[in-house]
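The complex appears here without one of its protein chains, the remainder shown in place.
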Amino acid sequence: MDKLRIGIVGLGWVSQVFHIPQLRRFEDAEIVAVCDKDKSRARIIAEQCGVSHFYTDYQQMLAAEDLDAVDVCTSTDAHLPITLAALEAGKDVFVEKPIARRYSEAAQMAQAAEQHKRKLMVGMNNRFRPDTMILKSFIEKGEIGKIFYIKAGWLKKLSSDNKWITHKDKSGGGVFLDLGIVLLDLVLWMLGFPPVLRVNAKMYLHKTKSVEDSCIVFLEVKYGITLVVETSWSFHSEQDFFYCDFFGSEGSAMINPLRINKELHGSLVNVIPAKVETGYNLLMKSYENELKHFVGAARGLHPVISTGVEAMQRMKVVDAIYNSAVKGREILIK
Amino acid sequence: MDKLRIGIVGLGWVSQVFHIPQLRRFEDAEIVAVCDKDKSRARIIAEQCGVSHFYTDYQQMLAAEDLDAVDVCTSTDAHLPITLAALEAGKDVFVEKPIARRYSEAAQMAQAAEQHKRKLMVGMNNRFRPDTMILKSFIEKGEIGKIFYIKAGWLKKLSSDNKWITHKDKSGGGVFLDLGIVLLDLVLWMLGFPPVLRVNAKMYLHKTKSVEDSCIVFLEVKYGITLVVETSWSFHSEQDFFYCDFFGSEGSAMINPLRINKELHGSLVNVIPAKVETGYNLLMKSYENELKHFVGAARGLHPVISTGVEAMQRMKVVDAIYNSAVKGREILIK
Amino acid sequence: MDKLRIGIVGLGWVSQVFHIPQLRRFEDAEIVAVCDKDKSRARIIAEQCGVSHFYTDYQQMLAAEDLDAVDVCTSTDAHLPITLAALEAGKDVFVEKPIARRYSEAAQMAQAAEQHKRKLMVGMNNRFRPDTMILKSFIEKGEIGKIFYIKAGWLKKLSSDNKWITHKDKSGGGVFLDLGIVLLDLVLWMLGFPPVLRVNAKMYLHKTKSVEDSCIVFLEVKYGITLVVETSWSFHSEQDFFYCDFFGSEGSAMINPLRINKELHGSLVNVIPAKVETGYNLLMKSYENELKHFVGAARGLHPVISTGVEAMQRMKVVDAIYNSAVKGREILIK
Amino acid sequence: MDKLRIGIVGLGWVSQVFHIPQLRRFEDAEIVAVCDKDKSRARIIAEQCGVSHFYTDYQQMLAAEDLDAVDVCTSTDAHLPITLAALEAGKDVFVEKPIARRYSEAAQMAQAAEQHKRKLMVGMNNRFRPDTMILKSFIEKGEIGKIFYIKAGWLKKLSSDNKWITHKDKSGGGVFLDLGIVLLDLVLWMLGFPPVLRVNAKMYLHKTKSVEDSCIVFLEVKYGITLVVETSWSFHSEQDFFYCDFFGSEGSAMINPLRINKELHGSLVNVIPAKVETGYNLLMKSYENELKHFVGAARGLHPVISTGVEAMQRMKVVDAIYNSAVKGREILIK
Amino acid sequence: MDKLRIGIVGLGWVSQVFHIPQLRRFEDAEIVAVCDKDKSRARIIAEQCGVSHFYTDYQQMLAAEDLDAVDVCTSTDAHLPITLAALEAGKDVFVEKPIARRYSEAAQMAQAAEQHKRKLMVGMNNRFRPDTMILKSFIEKGEIGKIFYIKAGWLKKLSSDNKWITHKDKSGGGVFLDLGIVLLDLVLWMLGFPPVLRVNAKMYLHKTKSVEDSCIVFLEVKYGITLVVETSWSFHSEQDFFYCDFFGSEGSAMINPLRINKELHGSLVNVIPAKVETGYNLLMKSYENELKHFVGAARGLHPVISTGVEAMQRMKVVDAIYNSAVKGREILIK
Partner (left out) sequence: MDKLRIGIVGLGWVSQVFHIPQLRRFEDAEIVAVCDKDKSRARIIAEQCGVSHFYTDYQQMLAAEDLDAVDVCTSTDAHLPITLAALEAGKDVFVEKPIARRYSEAAQMAQAAEQHKRKLMVGMNNRFRPDTMILKSFIEKGEIGKIFYIKAGWLKKLSSDNKWITHKDKSGGGVFLDLGIVLLDLVLWMLGFPPVLRVNAKMYLHKTKSVEDSCIVFLEVKYGITLVVETSWSFHSEQDFFYCDFFGSEGSAMINPLRINKELHGSLVNVIPAKVETGYNLLMKSYENELKHFVGAARGLHPVISTGVEAMQRMKVVDAIYNSAVKGREILIK
């Protein structure tokens, strides 16, 4: 089979730093067209990629180019129309996280993929980190027993480059839709996608106007599991934090760095991987693994994971979280 | 004025390690009697303290000795009857935390103190740590702005010596009544005792039978403040943890070790006290300060803090927490 | 049963620092007599122990006192006569390491114990360290697979207090009999006492005259296992070293500090006990455990380990090591 | 306005590593000519910069090229003639530190700038470091009170590449003119340019012949401030050192790394910026900021700082320092 | 010879923490009397030392007791009269640093010692630290070549217990007489007592009224050596500092911790002692060595070092330093 022919829509930070450099290194894929509303940005990046045609209108790109797949890296509000158009045009679609601004949009996208029998993959690169993959294998082998409590958090300075992210009409929400959804997905994936039963959320606007810049969520997941997620763009902390700690009946486990605490033959031990990538390398590796997975799935080598259907379930929880914050009370999820 | 004449009831770990060594060093107080249901323990400690009379029945002690104050260090179930008897006998009372097993008991004790016009102080030694006192002064001076989110936790291996603590009839509850109440008090004291509006709690029994050994609580406090408290006797962690992090509009602050992160003239800085006691010294100092406060209050030198009335408010929240865990839903506090 | 009545012979460093303080803390043993050729030392220590009689002649002590057991802490040359006399007098005997200066002496001692049906235990406190006991349980559970190579070493400045140790007639040999025998025992115990097949040793005299102060030994143990042991009183190293590293088919393990390196579900991990005593505490604990074991064995509560018979096998290897160093060639052990 | 057209004279280390790479990245400036007495060096660098003309004679360059500004990076002896020629030709001038070999040369340069109404900026990149700029804002806001004592030092191995620096006729002096003048400027700038009242200097020649390679200076600055500066090319130290510590009535402050020690609400605290560039990045950033400032000033966007007039005052102190070292006594500055 | 019979005058901090505990451990000395103007302090310490007589008047003590030596630990103003009286009474005298408030007093004391042919030793415990003694032997063996520059400093919070130290009539001066003189002595001793040629000093009063609490001194010593000494009771630093760095033609050396930087066979190396006492142990050891030296000298076993005559030279420099600070100019010493 020939190389997978990919068109990229949206040429901001995530495209430039992660998607384009990775895709250009692949031997089984090819960027054949790029599209961005900013014409000069589209032209410059087309030159860098050795692509002769660039577009400012994704409809024109879909019409003119012979693409196998479309990689959607735009602001969140554009995910729905572009994805629908691409699926309708018979392309497989990779869409960056979050899939959409709300559950109803996600549902449309998942249904369109099913209807047109195309692959729809949602960007969740943290599932593809070397350390989270090791941790998942340890958890599945029962190293820490039955998990009952997880706490996760992501505190990160807001990048001033991504201004659309603070406008609700474009982003759908604030820090939870930007960072919290990643943690939510990571935890649910690690646990095998149990249903979330009820949520309780508090949101704060300190440096933003239309969306929350801090958010604390308390969730009850099926089987009596408790999950607490804290996210912020505005915490005054010494450095960015990303953590995810799992507590089980036989031990506990955490990432950043990856380690397990448990009993072994009667002694409490720490189990620490001898060598795992960290920092920038780990991040790069996660995008490489993720995009390789998408290319392989589009080429029919394996089923796709992180699908639109999975994202629907996740977005139902997200809707409930925003609802809880607005109502100031607990929300049950049916 | 002469030395304050104190009788101690309950000669377990907290008496032996903290109360007795500290009280014996004071120049304005004197241990004149000790009482414990275990006769040989009472005799041995009486010898150590140079006290000629020891008791196994606190009623006898109250009748026979000319005491100014009673220090109650028994299991929690005995706090109520001893305190009532002591107050009725006209003694000031120091009672170790938690004041009682439930709100209704606390209320009786606070009312009795009022009725008999005696001092009733509840042990909350963490308010008397050098680092928490510094932090409180920083927070009150506005160093971190308006506080909106606090997370606190205490993970500690259960000491096998204190067996009564895992029997609900004696203790009233598990790890939250043992450790969580301390964090709850520390936070409410730091914030100036705002009312708690609603609570959501999850409890787990892993190594215990009648009381919880792990507990996660999500609380909304007045003024939109969120508080998350996690406590456990059974987490598999590398070491014991005690933390309390405050996030405000202008910065964040934490203890263990004490530090502040904030902006100063446009730069993000960490403010770190040059020298604060830590570990064992800090713990000892907290008990010394606390008991000195009680002795001073009993001698009329200053009003008492950490009163029974304060404890009533705290116990109302505790009752709601246990209620939430049983009902599996959010509980509002009126 | 009453307390075990013990008489100590030899009141040097190991008695004063380890044996006497530990034995005095036991509730099931009692030091009833002490004996040392230095009369003033014997008198002073008798006072410290609250013992009314002290001796300079162990024969007199055996005749005059009603002892259950004798603890022999003298220079090595005196181990044989004292142990024989004590066993003959019907006492159980604890003798510090090394059991004797050579195999033939050890054999006499072991045979006497058998003949008189008394317990004979040889001091090997390193078997009773918390970390070596944990390591042994890990090795026996197969955590590192089949062991094929061990390297061990002990580099320690010679204490000037123990002068007899550098006189061959008193000590029987130099640094190998002082330190190497401990490592040899530790390894053979950990492996379940496989026979040693051949040895190759090199010895050096730098700061000593009649015994070696540095020794390197290469041994082949049954099942193809290789063992290298290095010991020195005179190496110019930054600090004292004591190490013992085990390499197995599935992983490796070491002490000081205790850790295991192995594969777990396909990832190379380090397994590190969360809390193990180290340094002085660990050393003290090892003597406490060892002497408790002897007291318990003498009181009939359990069989004795580290017996004279075990020591015979070990001394056969020691004899071969000195033989190899003298001959300048490999020595086979039948 | 068009890009600022710059000609560079002197293509040694500081040009190659700092000036040229930075200027080429600017969008509002352009290197249009380069000049060096070494013809092949000039040619190679012209190629690298994409400049068609290169010169070995700065007079020819000034005559032939249409320049807005000249960047002087030659040995110190050439600063005077080149700067005078460039100013006379109507160019703005950036001259690397030190401005000249002695006060009289600096005065001629400053006067020429005034006469020709051109900008003259002297390279003092340490004023443009992110950390020194933060420190200055902290000091100006009064964070450490009134400053009374400063100690500063720079110990650095002499680079063998810069051989002219050790010839007095070319450099004017040794390590003080190379490194000490930077510290002197940094301190005076931080304090708002108070006059220096008296100086006392000691100089040593260990590895050099005509200029000092170690220098210790004690200065009294107006308002009773004491300043001690130590510099050396030949100290046997573990690594290069650059430090500058300020002591004030309310606290102390230092750079490398930046930190403040002071009292806050009664507690002694350390105030530490959360993130400041260090090492190579910090150095690069300082040159970038400095050259951007010059370009902006030449383009009329803001007044120039680090002028020739400021340098005159500094050079008066430098003359006194060399005078003190020669005379072996204190020198007063009028 | 019998034990040296010592009487101690002045029972403050230095007596209680260092002199008395050390002297009581010596086998060749005995405290036979103690004297302090505070009667209850004298009585309590007499009890602790097992001394039957205590005094509030040193004249009475000298008259009543059969002493061999007197140890003077009073405030500095009393050093002169007590020392003169003791010498006249035929006693050897140990006097704590500084010997006196000014040169003229020191001269009287030294002359009296000579006249009465008694030993007079001045407390300079830093000469007796294990690390300074090692450093001196390294310097004398030429490890760092010819020394040309020394910088030394001592920054220490003022102990509130020693209040007399801030009253000029009692102490003679501030932080330089308290801390600086120790550094001055350490450096001059290390260099073999070269004459000081000129001094330049600046003093500050921040938290004190009659004496300086910060002092910076620049000195020229014979052979072209430069010495800078900084001392303060009031610097806002993270911790107390005590440093003394020596720069020589072949290398540099420093204490706290002790290390040497130098070239060895063409490579720059750091030479670091493997084990030297630090912190409290080092301090205790220095007093032990110092007082042992005095006792040995008083018993005629060796000549005394740190004599009154040495102190005269040192006090001449001290007088010049205070003179320089007052005059605001350099002072030459003849």
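Labels A, B, C, D and E are assigned to the chains in the order they are written; within every chain, residues are numbered from 1.
Convention: a contact is a pair of C-beta atoms (placed from the backbone, for glycine too) under 8 Å apart; a residue touches a chain by one contact, two chains touch by 3 or more.
Just so we're clear, the structure is a prediction, and the values are computed from it rather than from any experiment.
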Touching residue (missing chain; options E:K117, E:K209 or E:H265): E:H265
Residue among C:Q115, C:T226 or C:N281 that touches the chain left out of view: C:T226
Interface with the unshown chain - residue positions in chain C: 144, 148-149, 151, 198, 200, 202, 204, 206, 214, 216, 218, 220, 224, 226, 228, 230, 232, 235-238, 247-252, 261-263, 268, 270, 328-330
Residues from chain E at the interface with the omitted partner, ascending: 134, 137-138, 141, 143, 261, 264-275
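Basically, only the chains that are shown with their structure count from here on.
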Angular offset of chain A relative to chain B [C-alpha, multiple of 5 degrees]: 180
Relative to chain C, chain with the most remote C-alpha centre: D
Whole-Å gap between the CA centroids of chain A and chain C: 60
Rounded Å distance between chain C and chain D, as computed from the means of their C-alpha atoms: 69
Residues of chain C whose C-beta touches two or more other chains: 274-275
